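Below is one structure. I have some questions about it.
All protein chains of the complex are present and in place, except for one that has been dropped.
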Amino acid sequence: MKVNILAFGITKDIFGGPALSVDLNNDATVSNLKYLLEGQYPQLKKLSTYMVAINNEYALDGDTVHERDEIAIIPPVSGG
Amino acid sequence: MKVNILAFGITKDIFGGPALSVDLNNDATVSNLKYLLEGQYPQLKKLSTYMVAINNEYALDGDTVHERDEIAIIPPVSGG
Amino acid sequence: MDIEIKLSVTTLDVQHCIDWVMSPECGGIDVFIGTVRNATKGKAVLRLAFEAYEKMAIKELEKIAQQALDKWPVQKILIHHRTGVLQVGEIPVIIAVATAHRDAAFDACRYIIDTLKQTVPIWKKEIFEDGEVWVAAHP
Partner (left out) sequence: MDIEIKLSVTTLDVQHCIDWVMSPECGGIDVFIGTVRNATKGKAVLRLAFEAYEKMAIKELEKIAQQALDKWPVQKILIHHRTGVLQVGEIPVIIAVATAHRDAAFDACRYIIDTLKQTVPIWKKEIFEDGEVWVAAHP
């Protein structure tokens, strides 16, 4: 399946834009997604940390990604 | 010596006005002043507590009162 | 000057207070605003009357502000306090503290209001439908 990934802050710079389309297996997990992205964008591994959000909620590594989910990469936040 | 005493808050009600003149010995202490006032105005003893200020500073019971000092009775404060 | 202390018989101006403490070296401002509540211990309050021993109150407020400057890395401190009669919803006190980092702002602001309530010669009378009481006067 193709999923669309939203990017913010420094990950927008790393991906070269505010969104990204990736190919994932149907039963892919957050962990699989991270592995794929880190392969294509090694700079991701240099971040202090980063999270994945699914449908506006922080997701765990074991959570499954579905085709129409709104997926976002959340680099270290720094609001306030 | 005659000293003038300023009153605020509830002590203004107790003394019946914002100031009071009392006769004290020349070497009188804050403690002597309190004793004298409590004799004349027993309601003072019903307060949670009260302090005496000399020249805009909180005074201790053993401090001496001088003739031209600005003396004030400070009932429990409740600003803010 | 890093400290502004004022007793005022007229309405306190929150915006002025914040503008006064704000500075380009500061990243955080904590502001405490006291407001007149419509009830105390379940009893309706009509209004409050504040009285101050003005000269001494200013002196004690200056001491508290100076202590806060000594205890925390604080840039600017403002304390404004009303006197006179205040209706429900009016503002008896504004304390504003500006610091480079926010922890000091919270700590200093809280210290100032807590200490103000213990040491500054200002008195508050609660006025009810059926009478009035000097707050904290009696046990």
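Read from first to last, the chains carry the letters A, B and C; within each, the first residue is number 1.
Operating definition for what follows: a contact is a pair of C-beta atoms (placed from the backbone, for glycine too) under 8 Å apart; a residue touches a chain by one contact, two chains touch by 3 or more.
Because the structure is a prediction, the values reported are computed rather than measured.
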(request) Check the whole complex and report which displayed chains the hidden chain contacts. (result) A, C
(request) Tell me which residue among C:Leu69, C:Ala100 or C:Val133 touches the hidden chain in the full complex. (result) C:Ala100
(message) Please identify which residue in A:Lys2, A:Lys46 or A:Arg68 touches the non-displayed chain.
(response) A:Lys46
(message) Among C:Leu7, C:Ile29, C:Ile58 or C:Ile77, exactly one should touch the missing chain; which is it?
(response) C:Ile29
(message) Considering the whole complex, not just the chains shown, which residues of subunit C touch the missing one?
(response) 14-15, 18, 22, 24-39, 88-89, 98, 100, 102, 105-106, 109-110, 113
(message) Residue by residue, what part of subunit A touches the chain that was omitted?
(response) 6, 8-10, 12-13, 46-48, 53, 56-58, 72, 74-80
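Assume only the chains that are shown with their structure count from here on.
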(request) Please state which pair of chains has more C-beta contact pairs than any other pair. (result) B-C
(message) Between subunit A and subunit C, what distance separates the C-alpha centroids? Give it in angstrom.
(response) 48
(request) Could you put a whole-Å number on the gap between the CA centroids of subunit B and subunit C? (result) 26
(message) Could you pull out the residues of subunit A that touch at least 2 other chains?
(response) none
(request) Identify all positions of subunit C at which a residue touches two or more other chains, and write them in rising order. (result) none
